[in-house]
Structures are given as structure tokens and as C-alpha cells.
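Below you'll find the structure, written out as C-alpha cells, and then a few comments.
Missing here: one protein chain of the complex. Every other protein chain is in place.
Now for subunit A:
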């Protein structure tokens, strides 16, 4: 192997590495190699070419690092942004609310007919319902679903009955300060089944509720009253 061949091989290796093609400038020097005539020219050309190729390689590596850093910055921003958005949405979800209005007088005096009501649609899926909660019900009827506001008075397992015009729950007379004065009630005794609740309107004289419909399915409860006017 001549010195010239060795010089060419070394230059090719430095320019191309294991790839088929090196950088623009390394290739440019390499393609001129065959113009050299003497061994000395060839060696000098190869030596300078090696410097050029190594410089170019360093520069490309630095550019790639910079590009990589930029991509990492961007992707980190995306991750942080989505995580923040998810957190904000999670918080918002706790308070997802809609506005409704009470069309009837069945909840008077608590809700007048025409009251505007802010309904929390989410929290009942996490915390469940409590006795005394004002809830929005989407009641299935032959004519389609109707929306109504009622008060939860019996949870699954509660024994509901009426005696002397008072509501009796699990054998105890329920204290109902929200009722209009002189209000009385009459009802059929029952035990609230699982996944259903017993609801009544505060305006016992004018309300259609579980006394007529029977207990209401929990899945038909669409929200809990948060604020009302």
C-alpha cells in the first residue's frame, strides 16, 4: 500500500466515518484529493482535509446539541402546559356548574317558581347525596324526561312512612324547618331500595314527588342545587 493510498484511506475515514457520505466540506476536500500529483501534495492535502472534516464534525455535533436542547425545551413546555391544563380542568370539574330555573311551585317556599338556580353536576358523583340535599331530577315520563327540583329525604335503606301529618324516617319524626307553616303529609310506607332515593317537594300540598312516583333512581339525579335566587 502506497503512502498515497494510506493518506486517502485515512482522509476518507475521517470525512465519512462509517457513513457513506461525510459533511459537505469534508466531502469537498476529499473529492479534490485525486488532483494531487506528488506524495507530498497528497499528504498535505489529506492532513488539511482531516482538520477541516473534524472541525465540520464538531460544528455539526454542536448544532445537533443546540437543536436537541431546543426540542427538549419545547417538549418540556408541552408537558408542563398539559399537566397544568389537566390540573386546572380537574379543579374546574369539581365545580362544573350549569344554570337552571325552577318552573313549578312544588319547592316553595324554598325555591319560588322562576327561581334561577346554579346546579353542581359533578360533586354528587364523588361525594354522593345526603338527606336534605336539594337536587335536580331528570324524570323519565312517557312524554320524555322532565326536569324537577326536589329535596332528598330518604337514602337507600331508609324506612319512610307518614304519621299524623309528619314524615317519619326510620321510626323517627323528621324535623323539617324548611316547610311552610301548617304543612302536613300523607304517604305510603316503604323502604327505599338500593340505588334509589326518596324525594319530596317542600310545598307538600302542591308537589308531585316520590309520594306519586315512588323512589327515584340515583342515576336520574342530574345535579345538586348550589345557589339559588
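Just so it is clear, a residue touches a chain if its C-beta (ideal position, glycine included) is under 8 Å from a C-beta of that chain, and two chains touch if they have at least 3 such contacts; residues count from 1.
As a working rule, contacts and distances are computed from a predicted model.
Undergrad: Which choice in "ABC transporter permease", "PadR family transcriptional regulator", "Sarcosine oxidase subunit delta" or "ATP synthase subunit b" gives the name that UniProt lists for the one chain left out?
TA: The chain we cannot see is recorded in UniProt as "PadR family transcriptional regulator".
Undergrad: Give the residue, chosen from A:25, A:166 or A:213, that touches the chain omitted from the document.
TA: A:25
Undergrad: Which positions on subunit A touch the chain that was left off?
TA: Output for subunit A: 24-25, 27-29, 31-32, 35-36, 44-45, 47-52, 55-56.
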